[in-house]
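Omission of a single protein chain aside, the complex is shown with its protein chains in their original locations.
By letter and in written order, the chains are A, B and C; residue numbering begins at 1 in each of them.
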Amino acid sequence: MKKLINDPARYVDESLDGLTLAFPSLVRDGAAGRVVRRAEGMTEGKVGIASGGGFGHLPLFTGYVGRGLIDTCAIGNVFEGPNIDSCIDAIRLADGGRGVLRLYGNYGGDRMNFDMAGEVLEDEGIRCTTVLGTDDIASGGPGEIGRRRGVAGLIYAYKTAGAAAEAGADLEEVTRIAAKAVAATRTIGVGLAPCRLPSAAKPSFELAEDEIEMGIGIHGEPGIWRDRLRPADAIADEMVDRLLADLPAQSGGEASVLVNGLGATPLEELFILYRRIRSRFDQAGLTIAHPLVGNYVTSMEMQGASVSLFHLDEELKALLRAPAECAFWRVD
Amino acid sequence: MKKLINDPARYVDESLDGLTLAFPSLVRDGAAGRVVRRAEGMTEGKVGIASGGGFGHLPLFTGYVGRGLIDTCAIGNVFEGPNIDSCIDAIRLADGGRGVLRLYGNYGGDRMNFDMAGEVLEDEGIRCTTVLGTDDIASGGPGEIGRRRGVAGLIYAYKTAGAAAEAGADLEEVTRIAAKAVAATRTIGVGLAPCRLPSAAKPSFELAEDEIEMGIGIHGEPGIWRDRLRPADAIADEMVDRLLADLPAQSGGEASVLVNGLGATPLEELFILYRRIRSRFDQAGLTIAHPLVGNYVTSMEMQGASVSLFHLDEELKALLRAPAECAFWRVD
Amino acid sequence: MELTVFQIAVGVRRAADAMDRLEQELNAADAKLGDGDTGSMLARVIAAMAAAEPQAAASVSDAFGRLARAGMSATGSSLGTLFASALLSLSKQTKGREIQWSDLSDLIAVARDGMMARGGAKLGDKTVLDALDAVVVAIAGRTDAGSVGATACEALDRTLVEFRDRPCRMGRAKFFAGKSVGLDDPGMLACASLAKVLASEGAGAHYLTT
Partner (left out) sequence: MELTVFQIAVGVRRAADAMDRLEQELNAADAKLGDGDTGSMLARVIAAMAAAEPQAAASVSDAFGRLARAGMSATGSSLGTLFASALLSLSKQTKGREIQWSDLSDLIAVARDGMMARGGAKLGDKTVLDALDAVVVAIAGRTDAGSVGATACEALDRTLVEFRDRPCRMGRAKFFAGKSVGLDDPGMLACASLAKVLASEGAGAHYLTT
């Protein structure tokens, strides 16, 4: 598995350099340069949203730093949570005087470091709340949603909580919206071929030439089953069935859907999937608003896709529609 | 090489269905549904821009149908030019009464079909001009630019000619701008791993596990050399050197650069490349305006990247900056 | 000996069936020089031609016309477009008259020239044109299907060998002409392979009735 890289040890930093050079709206900050924040700095009087996680998921996380979205991002090494210093920096830099929501995916390392950072910052008087992305239905039953992994659906929480913060909501309200968005989001992924960590000698998992894995995580964590590759429509059908079998209580018959490429799957194939998914949701009486198709949350060169449903009510819909602008997504 | 598809024979049409379902600004039209045009129809009194080509390069070509860009797109099968009927339909649908520029890449099948379509339409009184993308410096020496292949740099001609048309320029002027943009664009690609045509049993080319190909075409056409994989910086340096050795006469020291992923290469790696490319251009005294980094013109799941330089003067710069909006790109 | 609608229809059906076998072989030949689609393109084009029911044509001209239109709808590739335009030329040339096998050389010569005008290639560029040109020369004066078939096949095989070590000067392979030395041009190879299918012995009628 070939990579266009120099030294695995410089992978993250060189990539962040290129990212911030290409998008002047983003700058590196923090003691180790492992925070990306908005170039114009934090808006005084706005609730801040700090996110972060391991590297290797571009455009997540850093790509969503922008107006109406998140404010700062702490960046770890590839598939490792950000370290405590970066978390501290990200929270501090997101502080506009009205508190900071820590909004990130439910992974052990990330939690420990954001938690410790919050403990350190309590003394500084920065109020912090936490909402964890837990949208991956393959990683726990409906009874243990809090244990689920956070995957592509996190961008819906970014978008809606970001809109609330931009509109002047206070920390409790922004936190409520983020938690509501997470509770309304469900994702399932399918993997066709692995990625390789720049420092690893072997791919992150192995699949036979005709094998796929349903329910795979965005770091290659094991999924629900491995079996022979089947037609796109059959795969789409199973993903839709699983998502429809896991409706949140608040599902009101309207949803946004995100058909997300994991990295190496071409847009052509995502559209083939979307076509089927859309017609299945139509049949099920689910109205699709604001579909998103593209590479929103990746795993480097992993091949595969995920499908997320974001169940909407009027409040979430208005927030999803609110203006927003970042390097990789824009609504207006 | 696994694909999320159903039937190779339905690959293009299913993918176009998904594309137009996901982006309501795009609709399928033409006798065989192989034209994509703007949903709102052609603007009366505006010069039309019709493009097209083989499928498998999303977001090219169809993704660039939109305000300030192109109007219609004729779509062939994978890596095959559009058929004559689709070319006729695309030209007719782009006709707003002031003539149509045919703007597409320099490939034999595409040329024959767009030419024949023009001959048919002469009788209908639709005035047509042609500009061919010829930016791939690996496909011909500086003395035979007209023979070069058109690759990722075509989007600069879309953007500038599209802006001129949107601003009300007449057919001669829009054609002049497109030709000027093509003359100011240079691209070089590098391939790490092939794609596979949905109907083919084997990948479109073969590279050893540690081999890359410099100068590869976006259909896997042979390049300049094959050799061992080397560090990203060394690859970037060679690409920059080749681009700087092929400056167009009108180069004025300022350029836009497009670091384009061919499909399966992650954004992380494109940024590592961009970082180096940017610093090399800085050293060479070339000012970079409006950098673009991402998957703009792909070859399905091909792994690799291309680097395009679009040499700017004040006129082209203003047109590059003009508002534009399509499913995959927007400027405002 | 007259060239009939029936013969054309049998030939198309035979070619369509043969593409099962030839598709990946021609893809592979194109993959070395171009984009690897020659075989899949021809398989689709010839299937579309067979589906256009040439056997139901009112005349040879009509049969060629059906094939041309089917081909033009099925592809915009270089080779497919040139093939279809050649068939259109045959249809135009044969309008309103009966055709003898002995006319074929002249008819193909005109089609060949039309392909040159359309595609911009010259003889000697190592393309499908050189294959057709060899056929034009070889079948001149032949009056029956059997000898036309045999001489065409023989000429095509000879031409493949003759051009093998020369560089491609047109199409996708032109950019690195050196790399094409030693390799068959996929368009020429397609001609030779299909000619063999068309010329092959055996009853043809069952193709159209089953």
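In this section, a contact is a pair of C-beta atoms (placed from the backbone, for glycine too) under 8 Å apart; a residue touches a chain by one contact, two chains touch by 3 or more.
Predicted model only: the values in this text are computed from it and were never measured.
Asks: Since one chain is left out of the picture, which of the remaining chains does it touch in the full complex?
Replies: A
Asks: Who touches the missing chain here, A:Lys46, A:Arg102 or A:His219?
Replies: A:His219
Asks: If I consider the whole complex, including the chain that's not displayed, which of A:Gly108, A:Gly143 or A:Gly285 touches that chain?
Replies: If we include the chain that is not displayed, A:Gly108 is the one touching it.
Asks: One chain is left out of this view; which of A:Ile5, A:Leu19, A:Val78 or A:Ala184 touches it in the full complex?
Replies: The one listed residue touching the chain not shown is A:Val78.
Asks: One chain isn't shown here. Among A:Ala32, A:Leu244 or A:Ala318, which residue touches it?
Replies: Residue touching the absent chain, from the options given: A:Ala32.
Asks: List every residue of chain A that touches the chain not included in the displayed model.
Replies: 8-9, 32, 54, 74, 76-87, 107-110, 112-113, 115-116, 138-140, 147, 149, 197, 199-205, 217, 219-224
Criterion: only the chains that are shown with their structure count from here on.
Asks: Using mean Cα positions, find the chain sitting nearest the overall protein centre.
Replies: Per-chain C-alpha centroids ranked by distance to the global centroid put B first.
Asks: Of all chains present, which has the mean Cα position farthest from that of chain C?
Replies: Most distant chain from chain C: A.
Asks: Where the CA atoms of chain B average out and where those of chain C average out, how many Å apart are those spots?
Replies: 32
Asks: Approximately how many whole Å separate the CA-defined centres of chain A and chain B?
Replies: 30
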